[in-house]
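Every protein chain but one is kept in place in this view of the complex.
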Amino acid sequence: MPRLQAHTVRALALLVGASVVSTVAGVEFAQMWEADRVLPGDGVVRIGRLSEYHPGLRNTRYDAMVYYLEGERPGGTALVLGGTHPNETAGFMAALVLVERSVVASGRVVVIPQACNSGFTCTDPLEAYPQSFPVATASGVRTFRYGARAANWVDQWPDPLVFMQYPSNQQLSGFETRNLNRAYPGRPDGTLTEQAAFAIMQLIRREEVDVAIDLHEAAPEFPNVNAIVTHEKGRDLAAQAVLALEFEDLQYSLELSPDNFRGLSHREWGDRTEAIPFLMETSNPIQGRLRGKTSAELLVTGSDSLYARAVRSGVMRVTYDVGGEPLKRRVGRHLAGILALLEAYSATYGERPIMLANVPSYEEMITAGLGAFLR
Amino acid sequence: MVLLHWTYVVLAAVIVYLVVRELFDQKDWRTQLTLALVLIPLVLRILHVK
Partner (left out) sequence: MNNAIRLGAITALLCSCTLLGTAEGDLRLKEPVLITSAGQSADVSMAELLCKKAGVKATVLPMARESDLKEVKTLIIVAGFSSKGLGAAGVSREEEMERVQGMISGAGKNKIPILMMHIGGMARRGGQSDDFNKAAAEAADCMIVVKQGDEDQLFSNIAAQRKVPLHLVDKMSGAVVPLKELFPKEEEKK
């Protein structure tokens, strides 16, 4: 048998090493494929999937769970979306509280806690994001995934150099092709992200949604945090909600959806369906560029010394409380905003009320913590 | 869309083959190490892991 040369032996050894590293890394990445545990409460009358509205999503990771809550008294229908951007945790968590905790007194509420389901199976590269975070609940510590901003690359690859938004043909950066909140209205034969957007539009039409709320977060330096963005159809309702929230000492700024920025939920849902759309933003330090150590602790506590320094310096405009922006506060704000918008809607459209019960108030959320309201 | 996706997967597989061939041809250990590292994300992408 010919003797192997040194570089060949080295190549074999490195190949084995690369295989081991790939396996270890692969096992770790695959841990994010396991779905988060959702424990629907008594308010949920039916559980479905997005593929009911577009069969093309069946057997794909885009086929998100849909929870239907219905009251005894008839009324209107609301849609609440969390997890459009899986790295914006308060949206997912607020929607989860609704599923696990709330009941509907009048009307119906459809909740999709993880709208971009594919994005929960990975994190954004080069950000050192944790793959998960813990929440202490009565039934023990539950762990939830912290996903990427957009869908998983392996579900939709390659990204184009330039993303041409359908049907506006607005040109955006290539990675936006996987961003659900640029894909509306979507199309049944488009990319999987566009198909998911199409399914949500179909849901809005078929379920005759009256009010549609999309929950988001953004970096503290983003100019539109702690805001309610409204389509012009919802201007009056949003103004009423902002004033009502002020009585609870919750400040929100009001933003109008620009009609020349296409593909976003608050624009396309309003233009193409009967629903009145709103989008809400809270301040999430883990998404910011100024942040220090990135960890699950930062995600949950929202406490970052560098952001605190930025605020104290007075030279930067950041929406950050020096005590931190904990997850419970952000979830509390989202829930308070949802209630205020639904109350404004019900007061205006008295014949189609949408009333939720058993939803923790902002004060209750701050006092007891998020875990107290999850099963 | 699907065709483009699998075209890229095949392209990645071709690159993996070329990288492995180069790994065995190279005599400098630093270059071999770099080639081995380059293999990892390519393999994970072909297997649809990451």
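Chains: A and B, in written order; residue numbering restarts at 1 for each.
One rule holds in what follows: a contact is a pair of C-beta atoms (placed from the backbone, for glycine too) under 8 Å apart; a residue touches a chain by one contact, two chains touch by 3 or more.
Just so it is clear, the model here is predicted, and its values are computed rather than measured.
Chemist: I'd like to know which visible chains would be in contact with the absent chain if the whole complex were considered.
Modeler: Output: missing chain touches A.
Chemist: Which is it among A:Val162, A:Leu243 or A:Val322 that touches the chain not included here?
Modeler: Among A:Val162, A:Leu243 or A:Val322, only A:Leu243 touches the chain that is not shown.
Chemist: Of A:Ser139, A:Ser173, A:Gln251 or A:Ser305, which residue touches the hidden chain?
Modeler: Here the residue in touch with the unshown chain is A:Gln251.
Chemist: Would you indicate which residue among A:Arg205, A:Arg235, A:Arg352 or A:Arg375 is in contact with the undisplayed chain?
Modeler: Selected residue, touching the omitted chain: A:Arg235.
Chemist: By the contact definition given up top, give the residues of chain A that touch the hidden chain.
Modeler: Touching the chain left out of view, chain A contributes residues 223-224, 226-227, 229-230, 235-236, 238-240, 242-243, 246-247, 251, 253-261, 317, 319.
One rule holds in what follows: only the chains that are shown with their structure count from here on.
Chemist: How big is the gap, in whole Å, between where the Cα atoms of chain A centre and where those of chain B centre?
Modeler: Taking the average C-alpha coordinate of chain A and of chain B, the gap between them is 34 Å.
Chemist: Can you name the residues of chain B that touch chain A in the complex?
Modeler: Result: residues 1, 4-5, 8, 20, 23-24, 26-27, 29, 32-33, 35-37, 39-40, 43-45, 47-50 of chain B touch chain A.
Chemist: Which residues, counting only chain A, touch chain B once they are in their complex?
Modeler: 7-8, 10-11, 14-15, 17-18, 21-22, 25-26, 29-30, 122, 153-154, 156-158, 190-191
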